[in-house]
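Only one protein chain is missing; all other protein chains are in place.
Chain IDs A, B and C follow the sequence of writing; residue 1 opens each chain.
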Amino acid sequence: MQRVCLVIGAGAGIGSHVGSRFARAGYHAVLCRRTDEEGLNRAVAGIKAEGGAASGFLLNAVAPDTIEERIAAVEADIGPIEVAVYNLGAQVGDRALAETSYKVFELGWRLATFGLFRMASAVCPPMAQRGRGTLLVTSSTAAMRGNKGQHSHAAAMGARRMLCQSLNSEFGPKGIHVAHIVIDGMVDAPDTLGRMLGADAFQKLREEQGLEHDGLLLPAEIADTYFHLSQQHRSAWTHELDLRPFSDTPWWNR
Amino acid sequence: MQRVCLVIGAGAGIGSHVGSRFARAGYHAVLCRRTDEEGLNRAVAGIKAEGGAASGFLLNAVAPDTIEERIAAVEADIGPIEVAVYNLGAQVGDRALAETSYKVFELGWRLATFGLFRMASAVCPPMAQRGRGTLLVTSSTAAMRGNKGQHSHAAAMGARRMLCQSLNSEFGPKGIHVAHIVIDGMVDAPDTLGRMLGADAFQKLREEQGLEHDGLLLPAEIADTYFHLSQQHRSAWTHELDLRPFSDTPWWNR
Amino acid sequence: MQRVCLVIGAGAGIGSHVGSRFARAGYHAVLCRRTDEEGLNRAVAGIKAEGGAASGFLLNAVAPDTIEERIAAVEADIGPIEVAVYNLGAQVGDRALAETSYKVFELGWRLATFGLFRMASAVCPPMAQRGRGTLLVTSSTAAMRGNKGQHSHAAAMGARRMLCQSLNSEFGPKGIHVAHIVIDGMVDAPDTLGRMLGADAFQKLREEQGLEHDGLLLPAEIADTYFHLSQQHRSAWTHELDLRPFSDTPWWNR
Partner (left out) sequence: MQRVCLVIGAGAGIGSHVGSRFARAGYHAVLCRRTDEEGLNRAVAGIKAEGGAASGFLLNAVAPDTIEERIAAVEADIGPIEVAVYNLGAQVGDRALAETSYKVFELGWRLATFGLFRMASAVCPPMAQRGRGTLLVTSSTAAMRGNKGQHSHAAAMGARRMLCQSLNSEFGPKGIHVAHIVIDGMVDAPDTLGRMLGADAFQKLREEQGLEHDGLLLPAEIADTYFHLSQQHRSAWTHELDLRPFSDTPWWNR
């Protein structure tokens, strides 16, 4: 049995880079994403090509039992989940209230809040039994303040943040390290930012602000901080931190 | 047609006192609550006995279309809703993660977050058309920080807070005053605190900490601040404030 | 002996309007400001012309013993200070670090933080002895987040906010209501904004954003909320609230 780093939401950005980072340190990376089996296989193959251990699964985080069954299967078949990463976004773009349907509002909650609650419900008991484990939760500016057009996203992320604090209160003393990571800027990731902007605008943005300008968050660098968090000694744990490019304005100044 | 103050969640505590306070100022108070028709009728009769105008409706805020239809009917039959108060709690008592079922977690969200979203979706358009209106949202400590046993409640209330900020961003400049009111202490209310503690323990608490000690939040006094918020001139609006007894410790020191 | 509302920092904006508002409610308004004896006399005369009681004193809040001696004299000669308002700003305009001298940095602290500490040290003991009193502290966006060019101002205001929380912890249970009021926008005040912008730019701003647009905070309206805070029943006190024009963007979205 190998120690496992499970990533829910393992797109080509933060998710797969985090998996890859943990695999380099000897974890078996279990990557889960909803679609793009080809991309998933590529990520798994990439890790293996570097000498790491990895598995990939398609997983629809809003369908019933998916998260729960995957966690049970990983624990049974691969090894103890030492690190669980919840990396699902719930950004639906800026939408005025009138354009935010009940369905969209609820979907935001299912993706951002309820999915994390389900993951925690499934993974905290075995971790607590072992007296150790790490829950790394990707979060965003919208967890810190609501804004125009963010009715669904901010409500869902604000809930995520409060849930992380509640989980921390119950499970910190049981040896489970819960960290809420505020990604406060645009990530250089084709599956999220790239899809939202379209290929051309994304490439233009990368040339003007990303690449050698370092003005977009690089997923590989983010992954280093995720890894550091997981390795912090239990006498000195971080529950919340922010991450943004040096040239960016923090949310509280923006 | 009379100007209306609509209260969703008009139990015997904050809700009915707020209705009563606005009725004294000439508003038609429309009180809505899920159960206890007798208590509802008593509250309406109490307002009328003081010379105020009031109506009462049973309303299940988690059933489809209830909030939306009530708002449409009030606007059509009674008058323009100038003040809408969302006063539904979502406290389910302290529950460890293992004791927080998916159903309970979702119910918290339906009561605390989605119900507010539905009310706002229905009431903001007519208010925006009139260029004026007030949305007063009762909130709680759990909107500010998660805590042990608060997985459902804190997630739901954190979402409520971020939703209020998002609504404020879109609708403030359109003349709608959105206020997020953090009730950071126990309210001297038989329908909520009283029900949670049981009659005897509630009475004991009132004698030891409430009544002449003023150590429980008095709903009538809270209502005065709700009323003040609704009367603030639009050049000087408050979006967020806290309320607690003088002798109580604020959440950030507790 | 009359009950007194003492205002430290009683310029033509918030300070004198607060004094005037309390005088209308029967308090003796004691107005203190550093300079402009003529303006001070005009404010006092204005209150008296409306039938109120008022006194005015020039007071340099960074000179030793001034605040302390004034408080002692007011308590001895006029009446018990029931409400003490600390309304001194410490805005020095946007200054890069290199342009922020040690002297300017220290002056910000003396005005914004140490002056409040001195006022509290002098006025809390008699208030605590009487078991009642109110401390209203004008604060600003800079108390909530630092920003470019705000090295002195934000440090001083952040300290002010934490001091208010500390005072509240010690003196709330002793019956002293401490409120931290975040003025998060531009105030239509000739002595502060007017002086900073110059007469012409100030008038232009008033015409474009203030006056009938209500896009500048009106000091008379702010004063109404100060008064409401002072009248809150001790079972339901507010420690912190924000104030901004309806059309303005809150600091967390700006």
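Throughout what follows, a contact is a pair of C-beta atoms (placed from the backbone, for glycine too) under 8 Å apart; a residue touches a chain by one contact, two chains touch by 3 or more.
Model, not experiment: these values are computed from the prediction.
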item: Residue touching the undisplayed chain, where the options are A:27, A:202 or A:252; value: A:252
item: Candidates C:156, C:183, C:205 or C:236 - the one touching the absent chain; value: C:156
item: Contact residue for the chain not shown (choose from A:21, A:95 or A:244); value: A:244
item: Contact footprint on chain A, counting only the chain that is left out; value: 165, 168-169, 172-173, 175, 177, 188, 214-218, 221-222, 224-225, 228, 232-250, 252-253
item: Residues belonging to chain C that touch the chain removed from view; value: 96-98, 100, 102, 105-106, 109, 113-114, 117-118, 120-121, 124-125, 142-143, 145-151, 154-171
item: Touching residues on chain B - with respect to the absent chain; value: 144-145, 147-148, 251-254
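One rule holds for everything that comes next: only the chains that are shown with their structure count from here on.
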item: Interface composition of copies chain A and chain C: same or different, split at half; value: same
item: Distance between chain centroids, defined by C-alpha means - chain A, chain B (Å); value: 34
item: For chain A, residues contacting two or more additional chains; value: 145, 147-148
